[in-house]
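What follows is one structure encoded as structure tokens, with my remarks underneath.
Only a single protein chain was left out; the remaining protein chains are all shown in position.
Note that the chains take the letters A and B in the order they are written out, and that residue 1 is the start of every chain.
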Amino acid sequence: MKLWQYVLRRLAFTVPVMLGVTLITFSLSNLMGDPVAPYVTEKTTPEQVEELRKLHNLDKPIPVRYFTYISNLLHGEWGYSQQINQPVSEAIGMKFAATLELALLAFAVAVATALPLGIFSSVKHNRWEDHWIRLFALFGSAVPIFWLALILKYFLAFQWGEITHLPQGYRYDPFLWDLEDPIEQRTGLLLVDALLAGSWIHFKDALMHLLLPATTLAYVSMATTIRLMRGSMLDVLGEDYVRTARAKGLPERKVVVNHAARNAMIPTVTLLGLAFGGLLNGSVLTETIWQWPGLGAWAVDAMRNADTAAILGYTLFAGMLYVFANLVVDVAYAWLDPRVELSGDVGLAEWVIAGLGVLLLIVTWFSVDMGLGLGRLLLYGLLLGALFGLGWKLRQDHRDFLARLREYLWVPLLALGTVLFVVGIFKGYSTEMVLLFTIACLVRLTLNWEDFVAEIPPRRAELRRMAHQLRRNPLALLGLFIALAILLVALMAPFLAPLEPGQRDADRMVEHFEFNHDLQPPCYWSCTGERGEADGYILGSTSKGYDIWYGIVWGSRTSLDVALKVVISGTFIAVVLGVISGYYGGRVDEIMMRVTDVFLAIPGLILALAIVAVTGNPSIEYLMYALIIVWWPGFTRIVRAQALTVRNLPYVEAARAAGASDFRIIFRHVLPNCLTPVIIAATMDMGSIVLVLAGLGYLNFGGGADVAEWGKLVGFGQAHLLAGNWWAFFFPGLAIALWALAFYLLGDGLRDILDPRQRE
Amino acid sequence: MLRVENLVTRFHTYDGVVRALEGVSFEVREGEIFGLVGETGCGKSVTTYSTLRLLPSTGRVHSGRITLSGESLLDASESRMREVRGGEIAMIFQDPLSALNPVMRVGDQIAESVWLHDDLPDADAVAVRVEEVLGEVRMPDPAGAARAFPHELSGGMQQRVMIAMALAGRPKMLIADEPTTALDVTIQSQVLQLLRQLKQEAGLTVLLITHDLGVVAELCDRVAVMYAGTIVETAPVEELFSDPKHPYTQGLLAALPGASETLAPVPGRVPDLLAPPSGCRFHPRCPLAVDRCRAEAPELRGDTRQVACHEVEP
Partner (left out) sequence: MILRTHGLAKHFPIRDFLGRVEGQVRALDGVTLTLPEGKTLGIVGESGCGKTTLARTLLGLEAPTAGSVELGPALADGLARDRLEELRLGDLRRLRRRIGVVFQDPLGALNPRMLVKDLVTEPLVIHGQTRGLRDRARELLELVGLNPDHLYRFPHQFSGGQRQRIVIARALALEPQLLVLDEPTSALDVSVQAQILNLLQQLQRRLGLSFLFISHDLAVVKHMCDRVAVMYLGRVVEEADAAQLFANPRHPYSQALVSATPELDPARRQARIVLEGDVPSPAAPPSGCHFHPRCPIAVDNCAVEYPELREGDGCAVACHLV
């Protein structure tokens, strides 16, 4: 099909995804939170509360509320932001320009530097240039963005501010722009406006203010893009056509640029969409630190003040931006790669759904009731259609119906088992779960004792080979070492940072006002006094006397706890859903893909923040739930992709030809061979999850007062940055960075070991 | 035209040194089709990469001489080598779909060769030359083909494009690395016919690398048999098949389907080149092996026919 047809199709299919996103935001506000709560104070009478509830349609049934919500959205009524006293749509309109300018500049800088660096690094494969660039990129991925921003702020804006003249925040000098010499702001993008007005002074001022925030934001995207481009290039440089180009006598530079890079760019482009989502995530934190008057900063304020309408409006908008960015990227990919077969097996059904979605929106725009009616009609129609289709299929296969039913019995059982497992982990029964699992394994072992014994030598040889390869990879070893060190710290926490006699567990994160030893600088190894006295703080204390060493040690436990639980639950869910979806394909897979699309449409940090902020429950359990909701779709996609590949391999076909049941094929053949990418992704995500957790903590959503969390500590510690007290934010941030670094290195190393066919 | 003498190439990998070529010697005369035949891993492709100095970073030519019409290729400068590649010796590869840049139009890829090796004034002249060379390879609709992307063409047409790209530099010699292995049988026939026509009409010299003895029998004038990095026998084609002298060649021919009711393959497996057998590399599998074979590697002896074996006279 032609490109325009493809664009049209993609555009049409964003509609169901956006509808899905509105479902999420709607459930967040109406089902998880209480829309009326922000307006209720002690003085509100019950009648007033009743009135408020009527105002927010809380007396009507949920479907009516949902359609009213959609209708309002379509009419531009996105709610009213309490804390700035403006309609949400207006606020978004005003602040979008600021975020856009920042994001675009950061993106441009990131891409412009990352692509050449990635190419250069791949060409100098395994030489010192390559190692340095890789390290640079690795730091960028591991470093928490808010920590980096604080470091930059501390050194460039504060310590060396005399030399660099870099401002310490905000977007422009209000004195210049508002009072002294206002210029016409036609686009809202200050750089452009300054250019249009021809004023160098304004341009320079806007640029200086943009520099540090954009660098912060750009570094992380740059890091990811470098790794992508490098990986892509390494793959391409081994391809046959590169060899042909050399055999033609082309100079090496032309080979690299015209042949290798052009091809390597293609897969990188597709992942730039993801990078854009990362930018949106990062903008929330960056804007907060640099007081950049954009959407992110406004959203964070909204979250702190439980301004539900603003939070949800922002979430929805961020989702729309991200979906749009991905659309652009998909079209760019289809345009760049002439091999892309623009047909694909899209059934008529998908078109119908997209079309109905558009129809629904149009109808709801006119009238809520009509929209509701149409929605009901469609739902019943869908159900009827599904039942009818099922019945038709049954009629055809009725003779074998019972047999087939028996074959698929395991599906609901597996679903039930997964739910129980995940719930068990969260309700605190993790140890029991693990025990049960171990017992099950032991039982199975004893049944096959001889086999088990005989299987040891080859498997041991496998492990030895893997260990040998691990030894050859110094970076992975470093990662392993750091990870083990942190693990040790977490386990030994009570010994490394003992609780005071009389201090209960619950007071772990309470700041000690009474000691009045605020802002003590670190004394490292030379501490003599007891805790609480002068010279007693190994890594210093915060402005309210909280011991940083203490926070880091206990924070490691929190990080470990959250990361493990989220990764294990997420992996479990993802493997079950991904394998089934990938193996069966067809309708099941399509539905799963749409559902993951919807969840992935909202950038992770923003979704997590929205969930936590809206439910108003800052406890660590809610954080974990939020993180799992954010994480499962990405994992699921990875598993699904692998399952799709494995399903077509000859050994699976051979098993099917021999008469194996689906159950056997999935659990014996598909699943074990899908685990490799999952293990790698899970290891690396141990790092990413803690980064997001720290981001949440930094914004003060890191669990209750009794939970030590590294990001929260950084948040505490930044208060007196400008007075020169650097230790308070530096050390906790370093802990986060080390953790993330360790798991990324480990994950990278695992990738080389477990899948030796990959590069290097 | 091309003479290879005692070529020794080694790869330095993590797992050790792979002795890929251990003293390879042969000669390709002008205007002939010379076949280099052997099983997978025997070093045929490595020989050609060594000739054009296209070895990956882990590979190095340790010793030996390679001369093209008397000029030493191993001592030549890199810029001279770039002239040689495509301009004097052109190479075509096995799987044309993966050997062509998928995002570049076919005509542009051929034009690259023309720009490099031909002295044409401008883009129009280049375009004319591109169509001309596509015509030489009997491509139906040369103009349309030039605008196409590789994946839009069929396998046979892709291979013709590769050949056209090779011819565009007006080389004296063509190295064809398994040019028909990935193709369907009827398309193979077309490509082989084309190669024969090019030899007869344009006097093109061809070094043909293959594992398919049938193709060798049809197309080649002379052939060399390789085993585990060494040449074991060289002969004119008819003589090789009617009277194979080296035990490996005999074993290879006896293993071809159709040789007899029950085939008689050479027992054992191709050796691992990380730790190849001492002396004659074939001795563990050879029915004629004696003690000397384990100690000393045999030289390639003879003139029109050459054999590398202690127990056999050429």
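The rule is short, and it goes like this: a residue touches a chain if its C-beta (ideal position, glycine included) is under 8 Å from a C-beta of that chain, and two chains touch if they have at least 3 such contacts.
Since the model is a prediction, treat every value here as computed from it, not as a measurement.
J.: Hey, which of A:L496, A:M593, A:A655 or A:L738 is the one touching the hidden chain?
T.: A:A655
J.: From the list A:W132, A:Y170 or A:W351, pick the residue that touches the absent chain.
T.: Reading the full complex, the residue touching the unseen chain is A:W351.
J.: Would you mind spotting which of A:Q5, A:Q159 or A:T187 touches the chain that isn't drawn?
T.: A:Q5
J.: Go through subunit B and note every residue touching the omitted chain.
T.: Against the missing chain, subunit B presents residues 39-40, 154-157, 184-190, 192-193, 211-215, 217-218, 238, 241-242, 251-253, 255-258, 262-266, 269-270.
J.: Quickly run down the residues of subunit A that touch the omitted chain.
T.: Residues of subunit A in contact with the hidden chain: 1, 5-6, 9, 342-351, 399-400, 403-404, 451, 454-455, 457-458, 462, 649-651, 653-661, 664, 668-669, 672-673.
Here, only the chains that are shown with their structure count from here on.
J.: Go ahead and note the Å separation of the Cα centroids belonging to subunit A and subunit B.
T.: Comparing mean C-alpha positions, subunit B is 51 Å from subunit A.
J.: Would you mind writing out the residues of subunit A in touch with subunit B in their complex?
T.: Counting only subunit A, the residues touching subunit B are 239-241, 243-251, 258-259, 262-263, 266, 336-339, 472.
J.: Can you name the residues of subunit B that touch subunit A in the complex?
T.: Those residues of subunit B that touch subunit A are 14, 52, 54, 81-87, 90-91, 93, 95, 98-104, 112-113, 116-117, 149, 151, 162, 165, 169.
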